[in-house]
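A single protein chain has been removed from this complex, and every other one stays in its place.
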Amino acid sequence: MTGLAEGAAVVAPAGSPAAWAWLMAVVPLVSAAVLLLVGRRLGRAAPWVAILSAGFSLTLAVWAAVWLAGREAAERTVVHTVATWLPAGELEVDWAVLVDPLAVAMSLLVTGVGLLIHVYSLGYMEHDSDIPRFFAYLNLFLGSMLVLVLGESLLTLFVGWELVGLCSYLLIGFWFDERPNASAAKKAFVINRVGDVGFMIAMFLLFGAIGSLSLVEVLPAAEGLAGGTLVAVGLLLLLGATGKSAQIPLFVWLPDAMAGPTPVSALIHAATMVTAGVYLIARMSPLYVQIPEIGLVVAAVGAATALVAALIAVAQNDIKRVLAYSTVSQLGYMFMAVGVGAYSAGIFPLLTHGFFKALLFLAAGSVMHAMADRGDIREMGGLLRDLPITGGTAAIGTLAIAGFPLTAGFFSKEEILAAVADTAGGEVILAIGLVVALLTAFYMARWFALVFLGPRRFEELDHPPHPHESPLSMTLPLVLLAVASLGGGVLNLDPETGVLAGWLAPSVVAFEQTAAIIGHGLLEAIAIVLALVGLAAGVLLFRAGPREVSASAAPAVRFAQDAFRVDELYRAAIITPGHWLAVGLTWFDERGIDGAVNGAGRATSGLATAGARLQTGFVRSYALAVLIGTVLLIAGLVGVWMAAGDGIVLTGGW
Amino acid sequence: MTPVLAQATEGGAAELWTFIIVGAVALGSAFGLILMRNAVHAALMLVLNFLAIAVLYAVLQAQFLAVIQLIVYAGAIVVLFLFVLMLLGVSREDSLTARVPGQKTMASVLGVLLFVSLAAATAGPFLGDASVCGSEEALTGTGDGVPCLGLAAVNAAEGNLRGLGFLLFTDYVWAFEVTAVLLVIAAIGAIVLGRRQEDPSELVEPGSTVLPARRGSGSAATEPGAGPTDADEGAATETSEATPSEGEERT
Amino acid sequence: MSVPAGYYLILAAALFSIGAVGVLIRRSVIVMFMCVELMLNSVNLTLVTFARINASLDGQVLAFFVIVVAAAEVTVGLALIVNLFRLRASTDADQVGALRA
Partner (left out) sequence: MADVPLLTLLLAVPAAVALLIAVMPREAVRPIRSVAMAGSLVTLGVAVAVLAAFEVGQPGFQLEEEVAWIPQWGISYRLGVDGISLLLVALTAFFMPLVVLAAWHQHERAKGFFVALMAMGAAMLGVFLALDLILFYVLFEAMLVPMYALIGIWGGKQRRYAAIKFFLYTLVGGLLMLVAILYLYWSAGAQSFDYDVLRGLELTGTEQLWLFLAFFAAFGIKVPIFPFHTWLPDAHTEAPTVGSVILAAVLLKIGGYGFLRFSLPYFPEATISLAPWMLGLGVIGVLYGALVAMMQRDIKRLIAYSSVSHLGFVVLGAFALNQTGAAGSVVQMVNHGLSTGALFLLVGFLYDRTHERAIAEYSGIMRVTPVFGGLFLITAMSSLALPGLNGFTGEFPILLGTFAAVPLAGIAATLGVILAAIYLLWAYQRMFHGPVEGRAVGLTDLTPREIGVVAPIVVLMVAIGLYPGPLYDRVNPTVEVLVEEVVAVAEGADVATVDQTGDPAAGSDAPIELDAPAGSDLDSADDDDEDEEVSR
């Protein structure tokens, strides 16, 4: 079992990086605030404030990693409480930091890729009018992601969870002048919120059962939970994860998120934020390991998403949307891994994917930068000659993502497939995994071929851009990421004995083999063959430019291009009925309740006017009324006397 | 006291007959009053009614009241009515059509109802033989009904007038004084209401026969109240005499 | 055979009712006013009858006061009617509808 599961959390010794770890998150947050408040006055220095704070976080992360590595495996789960946060009645939640191998690995990825993208943004956002605001949001994101990753209790994790949602809202809608960007941002936030509701309800259940939300208490108590709660929490956390990591059913926001600047897509929608879902499930491994059937559900969701996204990616024509669907697909892979219980095998691709997907996005950014922000790959082609570095690094990225042997992608994908193959009931998922491997290689090769190879189609455009290589500040990160994509495999050559597996042991539950659907060697061979076939097909087919779609295939391609019309489905199934419900309620509110209230008002005034009509103004009708009164009175008196039986004694004793 | 009156009060057949005749006259004149189209005729009917009641007073041994009735009511009040009638010249036919539908039928039904209940309320116990004032059943208390002793004895002692006077100035002296004051106030009231704004243009040289045309009031003096003048023409001529309301609250 | 006091009371009641009806029916204010006088008289008659029944002059004193008050009332009433006439140039009770709601 892992350190946390046995409750072996150690209080951080004073002065140790773990004790300062919370600064890792706070410094970027503070610098974001500073940039937002006085950014404009800082002028050119603004980006550097952001870069410095990102650098500071990276150094602190590295220091923590080194420090943690120095400790024995058992004592690598270190907790440091900064302050009490929410002492609401029975709920006790503190601002506390959990520094353990998983958290440190994630923070390294976040700060590392983050810093590179900060540097990249220097060049990319050069002529943008609102630089301080952009870098403030980037820093805000960095801080929030670190809060998420380092959070000691589920609630602090949730704080980071929603704050990154806010940052993605702000960054997707960064160029809010165009309406589509703004609505894409809103769509992202709302759909993330749907996922967050699942997360919150899971927290309620856990708090109800365990009485605390701090991971140090929740994870050890995971075994004791009742079956029903476990299943419910498992599914709800899955719902939360699908929201954040763009899995079925909540993946529709990621493709639209491409409306944001490319560095944002690279950092948030490829490397870091979208992996939060995988991190959450990995973090809750002690819980998921109790419910293997729910694990299979997670894996199934991952496989389905991977397949669907891969199919859609094949038909996309925008340089960034292909990558977006590719991200969704690769995340599906990671869900498959953590689903079947291979948590370290899930985190490994998380890191490698972070490298090569960020690389691909930055390359795409560099291409768009050169092509005056045009994104349609059908109008590109032959850019290798004009953008050698970008082209080269993009090639490495493509090979890595396709799982070309010895690249980082190869190792991570192979481990996932191996883990799935060793899980009972994983046959279908394995098959899908292999198909997706082929598709991935194919659409990435297509992407590469259309952009960098073949005839230079952009020259026939009315005023053709003349592409030139991006400045060093953009190409340097590309090169670094390319190196990481190639060398990344070193991190975890073998699922059991790899460096990463060992490193993550205290944080996540180890993988138990429950079946052997296919031998690892054979599996590896098949994977390599599929990768090569996919790559070759992609390059050969699209080297000469985009291919005409045959009449019979046209509807299928159109369906794929429209992303299986999932958006329209949601609009019809949820948005329109919701709209009409709201309209109905508003009508009910204005006519119904208000109607009743005003009705009461009108009724009283109606009564009043009716009463007033009695005042005819004729003196004689008043006299008549008086007369009626007198007659009734006297008749009454007479009646009373009669009843009294003593007749009318007027004269007698009164 | 005239012998006829004295004789009538002794009871016996004479009283019955006088009651029947005078009662009929009173009722007839009352109906006349409410049914006559012409207001002046109605006033005359009223006079007749007052006379009949005066006789009844006499029969009921209230001789002083009978005289007062004649002087005050028949003499002064009705004359005043006639005077006003003539002054305002409203002796034209007063159409009986009431504005409020069903007013007449409703009124008469109510009148009957009122009559029945009043009669039952007041006259109930006094219909028996003993109630014949001065009759021996009353004195011996044998007949049914409430005995009516009659005022013979009382009047006999000092006479009706002296008895009344005596009472007036002992038990009811305060009431008497108050009524005196009341009369004075009434007189002043009538003068004030009757006052007209002394408008210089209206000063009439003594002896000229032409009445100055009242400013804006459509010289009411000559204009016969031809038929029911519609309300707005009348209302429009808000004559200056209407006492201007002092410092009316600005709304 | 003489008249029991009750007959006078019935007569008075009749006169009173006729007066009341008169007030309701007639549209001319003056006639209404006369009917009121008639009603007052019928009340006087009742008072006098009871004075006789109870063999005390109090009834008559009261009737006397009623007459005095009636006189005062007539003076003021008629003055009002004259004023009314100046305002509306008519004595029709229905013209005076200012109180209409």
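We just call them A, B and C in the order they show up, numbering each chain from 1.
Everything below uses one rule, namely that a residue touches a chain if its C-beta (ideal position, glycine included) is under 8 Å from a C-beta of that chain, and two chains touch if they have at least 3 such contacts.
The structure displayed is predicted, hence computed values, not measured ones.
Although it is left out of the displayed model, the omitted chain contacts the following shown chains in the full complex: A. Remark: the omitted chain is touched by one listed residue; of A:Ser16, A:Ser183, A:Ser473 or A:Gln561 this is A:Ser183. Only one of A:Asp100, A:Asp196 or A:Asp256 touches the absent chain when the whole complex is considered: A:Asp196. Across the entire complex, the residue among A:Pro17, A:Pro47 or A:Gly173 in touch with the chain not shown is A:Gly173. Across the interface with the omitted chain, chain A contributes residues 36, 83-91, 95, 155, 158-159, 161-163, 166, 169, 173, 176-179, 181-183, 185-186, 189-190, 193-194, 196-197, 200-201, 203-205, 207-208, 578, 581-583, 585-586, 589, 593-594, 597.
The rule is short, and it goes like this: only the chains that are shown with their structure count from here on.
Distances between chain centres, each the mean of the C-alpha atoms, put A farthest from chain C. Here B-C and A-B were compared by C-beta pairs in contact; the pair with more is B-C. Centroids of chain B and chain C (each the mean of its C-alpha atoms) stand 5 Å apart.
For the pair chain A and chain B, the distance between C-alpha centroids works out to 102 Å.
The residues of chain B that reach two or more other chains are 98-99, 103, 106-107, 110, 114, 118, 122, 124-125, 146, listed in rising order. Shared contact sites, meaning residues of chain C that touch two or more other chains, fall at 20, 24, 27, 53-54, 94, 97.
In the complex of the two chains, the chain C residues touching chain B come out as 1-22, 24-28, 30-31, 33-35, 37-38, 41, 44-46, 48-49, 51-58, 60-61, 63-65, 67-76, 78-83, 85-92, 94-95, 97. Contact residues on chain A toward chain B in their complex (touch as defined above): 616, 618, 620-621, 624, 627-628, 630-631, 634-635, 637-638, 641, 647-651. Within the complex formed with chain C, the residues of chain B that make contact are 11-13, 15-16, 19, 23, 26-27, 30-31, 33-34, 39, 42-43, 46, 49-50, 53, 56-57, 60-62, 64-65, 68-69, 72-73, 76-77, 80-81, 84-85, 87-88, 90, 94-96, 98-99, 103-104, 106-108, 110-112, 114-115, 118-119, 122-129, 131-135, 145-146, 148-151, 153-154, 160, 163-164, 167-168, 171-172, 175, 179, 182-183, 185-187, 189-190, 193-194, 217-218, 220, 223, 225, 228-229, 231, 233-235, 237-239, 241-242.
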